[in-house]
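Note that one protein chain of the assembly has been removed; the remaining protein chains are unaltered in position.
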Amino acid sequence: MEKRVVFRSAWLPYALVAPQIAITLVFFFWPAAQAVWYSLHLQDAFGLKVQFVGLANFATLFKDSNYLASFKVTALFSVLVAFFGIAISLLLATMADRVLRGAMAYKTLLIWPYAVAPAVAGVLWAFIFAPSIGILTYILKGWGVDWNWIIKGDQAMLLVVIAAVWKQISYNFLFFLAGLQSIPKSLIEAAAIDGASPFRRFWTIVFPLLSPTTFFLLVVNIVYAFFDTFGVIDATTQGGPGQSTNILVYKVYHDGVKAADLGGSSAQSVILMFIVIVLTVAQFRFIERKVQY
Amino acid sequence: MAEISFRNVRKSYGELEVVHGVSAEVADGEFVVIVGPSGCGKSTLLRMVAGLETITGGEISIGDRVVNQLEPKDRDIAMVFQNYALYPHMSVYDNMAYGLRIRGLARSDIDARVRRAAEILELGGFLERKPRELSGGQRQRVAMGRAIVREPAAFLFDEPLSNLDAKLRVQMRAELQALHRRLGTTSLFVTHDQVEAMTLAHRMIVMNAGRAEQIGSPLDVYANPATTFVAGFIGSPPMNLIPSERGGRPVLLGVRPEHLEPCAESEAMMTVDIDLLEPLGSDTLVYGHLAGGRDGTRVAVRLHESVDARTGHLAVRYDPAKAHFFDPQGGQRIVS
Partner (left out) sequence: MVENRPWLTFLSHSVLMLGVLAVAFPLYVTFIASTHTLEAIMQAPMPLVPGDQLVENFTQVLTAGSTKGSKAAGATMLVNSLVMALAIPLGKITISVISAFAIVYFRFPLRMFFFWMIFVTLMLPVEVRIIPTFKVIADLGMLNTYAGLTVPLIASATATFLFRQFFMTVPDELAEAARVDGAGPLRFFWDVLLPLSKTTMAALFVIQFIYGWNQYLWPLLITTDESMYTTVIGIKRMIVGGDAANEWNLIMATAILAMLPPALVVMLMQKWFVKGLVETEK
């Protein structure tokens, strides 16, 4: 953290940090403080009177079955997205690490979905799975599956999970590939000489050595599932049908913007803030231990 | 060119004092080497002259100015760093020209100086190259070139040869000497290598744990070390220090390995039980300990002929004029 060399100036450092601090104050701290403030108050229907209610908004939330359902939905969603996102990309990365020829081409062809906005990913898959005209819907109907995600909550969840995972594979793939390539070849060779099969080598040597990367991606994928997938939900299901895909971050938006429930939405924001803090601290605690300056 | 003066210079980091009152005078045009083991404060002392460390106590003057409060750029010094500190993205020419450009010299002036320095250092063909395309020795020369073009009052060298391989170091030592003869600029050179100190210095400042234990010419320091530390630091293998008695009180007798001559048993002043022989070709080093058990004082002898080691011990004597005496408590030289 400390550099030996230092410049001296009374005013220059302040001038240099000023733009960032200014924007941070105006667009981060001030709104965050307001969110906390609103979460502790109740507005009347016209937004004219404001009343301090302490933690009442929070209490209401935790009694609200919709809110608790949203927690469950978010948990399910993030577990599915994280698990499949990691498993599939790990498989692809392992395969890509093995092949010598064409590795560059595979890499290029597998990482471009990173460029796709989550909302666009949602729209694409919604189109493919569209109940009447989707191409995969057609195939599914041919197999006797009654597919209509607009009505069926489970299928809606499946749709958004697929869209979210599809987009995230490239990111996970890149990190797993980098992680795999940083494992010393000598370890693998030693295991081979010891007689371990490729399958065994993977599970007993490669996977444990990859655990920092896996843990890191786990946290990142969960954060992604919590927040960055807003676009996926909004562009496809808008939280429906019913509440089946109403993840926490979408509910904040919906309640705040569409339903104009300022107090409730702000309380939800504050709760989300706590979750982010926990996740960020976990990420930094773990990663900082591994990184030396 | 200018004199450099240290008057009771001290440096502390918070509560910890690392340089304790160093005083010395460097004459105009002199090449002074500050030598000592790691952590003795020699680099800190140099950096205080450069202005890269603040001076906690005392004064440093360059020429007739006290420079304590001056920024490095105002002290009229140039520095050569241990890791060269070349700007990686600039060509050799631009590296050397940078300081001059900042000072606003005319382009023709800059060009003349850079080319002259390049000629002296045999860098003429490399002016457009980037540092990463150069060898270690070449980079070191560019670092020196950067200092030369400034035509400063003094050069400051911070262990510049430490990162070079042995052969290159020997070569660069010769080049540094030639350079100094040619330019005659006052120079302060920091190193932990006593061979460099002995070969390059007009005078040395031998430092230990923040103190200047001795200041003098190399041969003077070698012949008359002021403390046991200096005696042990300068010269390789180090001077033998043997507990002894003189005039009724305990002293440390100091005799250099090359001043111990093999002799007949009857004339022996000391007998050495041999542990190890190192034949170097020109000399042979004998390592052993004084007769009288394995706990005897370790002694080294430098012989000019190969010796018959099968006897297992060596009888030696020395010229009393080459003997030194030190106080066992403080390590100070006892002047008799």
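Residue numbering begins at 1 within each chain, and the chains themselves are lettered A and B in the order written.
FYI, a contact is a pair of C-beta atoms (placed from the backbone, for glycine too) under 8 Å apart; a residue touches a chain by one contact, two chains touch by 3 or more.
Computed from a predicted model, the values in this text were never measured in an experiment.
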Out of B:Gly14, B:Pro88, B:Gly125 or B:Gly248, the sole contact with the unshown chain comes from B:Pro88
Logged for subunit B, residues touching the omitted partner chain are 50-52, 71-73, 77-79, 81-89, 98-99, 102-103, 146
Omitted-chain footprint on subunit A covers residues 1, 3-9, 12-14, 16-17, 19-21, 23-24, 26-32, 34-35, 38, 88, 91-92, 95-96, 98-100, 102, 106-121, 123-128, 130-135, 137-139, 150, 166, 169-171, 174-175, 178, 188-189, 192, 198, 216, 220, 227, 230-231, 234-235, 249, 252-253, 256-257, 262, 265-266, 269, 272-273, 276-277, 280, 287, 291, 293
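In this text, only the chains that are shown with their structure count from here on.
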Distance between the CA centroids of subunit A and subunit B (whole Å) is 60
